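Report on the structure given below.
Every protein chain of the complex appears in place save one, which is left out.
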Amino acid sequence: MDLLDLIDAVQSVADGVLFGATYSLLGIGFTLIFGVMHKINLSYAAASIGAAYASLLVMSVVQAPAVLAFVAAAAAGGVIGGLVYLVGFRFIPLANPLATLMSTVGLLLLIDEIIVHATDGVPLSYPALFSDVIVQVGPFGLRGDLMFVFALGCVCMVLLLLLLYRTRLGLATRAVSQQPTASLLCGISTTRVNVLTFVITGVVGGIAGAMTGAAIGMLSPLLSLPLTVKGLIVTVIGGLGSIPGAIIAGLIVGGLENAFQFFRGVSERDLYIMLLLFAFLVFRPGGIFAKSSGRD
Amino acid sequence: MLELPVLELKDVSKHFGGVRAVDGVDLGVARGEILALIGPNGSGKSTIVNLICGLFPLTAGRVVLDGVDISGMPMHARVTGGVARTFQNIRLFGQLTVWQNLWVAQNSGEQRRQNFGRRWFGGSRGARGEVERTLEFFDLAHKSNELAANLAFGEQRRLEFARALSAKPALLLLDEPAAGMNAEEIDQLDNRIRKVRDDGVTVLLIEHQMELVMSIADRIAVLNFGRKIAEGTPAEVQASPLVREAYLGTPEIA
Partner (left out) sequence: MDFYLGLIQIIGVHTLLGLSAYCVLLTGQVSLAQAGFFAIGAYVAGILTVLAQWPLIPALAVAAVVSGAVACAVGFPALRVKGLMLVVATVAFGEAVRLFFFNFTYQIQAGVLHLGPHGAEGFRQIRYFPQHGWSTLDVALFIWTVVALVMAGLWWLDHSRIGAVLRAVGEDELAAQSVGINITAVKVSAMTVGGFIAGIGGGIFAHYTTHIEHAQFGVVLATFAIAYPILGGLSNVFGTLLAAVFIQGFLIEGLRFMGDWRNLLFGGLIVLAMNVRPRGLLDAGTTRALRRLFAPRKERSGA
């Protein structure tokens, strides 16, 4: 391999890492919901894409600068998150994990179909910010839109960490995720914490959805399944319940994805990601930051 | 004690991080006796049960059953080898019926060697006779077809006891079987434990209910802070100043 190929490879991985911020946010969302409810919300990525669509709807009604699309997506994400909790979790007994798993599958299909129904299944273009900017670092060119996505992702993560570790709400959330019954006895309303977790993760998801749209330049309901799978992958590679783990894992998955694509082509890319993930899960189920192989 | 003990713990330790839950305990359970293991809360009694049945690995020492070192064996193999247990907080199969709870527990070595086809594929009819006898003994026969989750608390405790016996153990570990029972139920429990012992099962009993312990235990071992501080007949243990200290605190501090 000559130098030019190497430069191309590094370039491609760098792009992937920047886009990986989206996966990080989705991974955080899955992790937070799992932490608080001990349930998998399979509709999460679909809801995130739905929120990005909702922001397009807002933008078509109001004349506003493109940045506002992200704000609108965040708000819509919060609302959808609350609705998902109400419809898919609130009234289903917690002792029955299969029922909530299935209800979120139903919600995933429902959200996807609402999108298809509203847009006739045609992909819509999404406003990209700074797409004409390219920063030259030595032989590498960093795309402005991806850098913006990455920066936004980092800001979200910092805010989220502050929220979780510096506020009473964050304290309550962490308390519920560790000892639900004890928290209840201490006067924390688990229902309220649950709702708030869904709203907050919804906001994060909405931003992630908008970031995906901005980075790819368009939105399609076909994005929701791959994003669900990638989000779940990031969650487990990072280690369940670990936010720093999810952040790092998101960037790693983003980078690896492009690396495999560069070396093996787009059709084999995901095959290697899946095999790697399977090996990882089975031999290191505690995630990257686990002390040992986590087998009990 | 010429006969080989059923169970021997040899210098057994279990540390959780810096906590020495069990620290260098030696204990022998002779065939056919009821040995009670007592001690204040957090003294390591339940940990010992969990070490014997293999819930977690030992930090140091050996667990020997009938002369065979079982320290490294997985839980299910120890049951086949002859150790069965009950749980302090009841763990029944709630969505199975009462008699199915006993059916799935028929995993002694002898039961495993039976006709493979009949054991696994034979349907309920053949297995039922033996199960019904056990249920009769625990006064649960009339509840045979109920779901275990729908039983009253006392019945669930009895069912757990019955389920542990279904594997025909040589050694039975009872983890606080009297917790939450009233005087009459404790009386029945007392009778049943004696009866089980008379049928040739060795019993290791963990219990806080002193009246029951003093009434049925042949010998008592006392734990405090993960160490064995006394062992002997009920009268000897009651007389031991160390035991009083463990339960009541030293006079100076009290």
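Here are a few things to note about the model shown:
Which chain is which? They are A and B, in the order written, and residues in each are numbered from 1.
Everything below uses one rule, namely that a contact is a pair of C-beta atoms (placed from the backbone, for glycine too) under 8 Å apart; a residue touches a chain by one contact, two chains touch by 3 or more.
All figures in this text were calculated on a predicted structure; none of them were measured in a lab.
For the options A:100, A:173 or A:194, the residue in contact with the chain missing from this view is A:100. Touch with the chain omitted from the figure is made, among B:72, B:94, B:180 or B:200, by B:94. Take chain B: the residues that touch the chain left off the picture are 53, 55, 74-77, 79-80, 84-85, 87, 91-96, 100-101, 103-105, 107-108, 119-124, 127, 145, 147, 163-164, 166-167. Mapped onto chain A, the interface with the missing chain covers residues 34, 40, 87-88, 91-93, 96-103, 105-114, 116-117, 225, 228-229, 232-233, 235-236, 240, 267-268, 270-271, 274-275, 277-278, 281-283, 285, 295.
Heads up, the rule we're going with is that only the chains that are shown with their structure count from here on.
One inter-chain figure worth recording: chain A and chain B are separated by 48 Å, centre to centre, where each centre is the mean of the chain's CA atoms.
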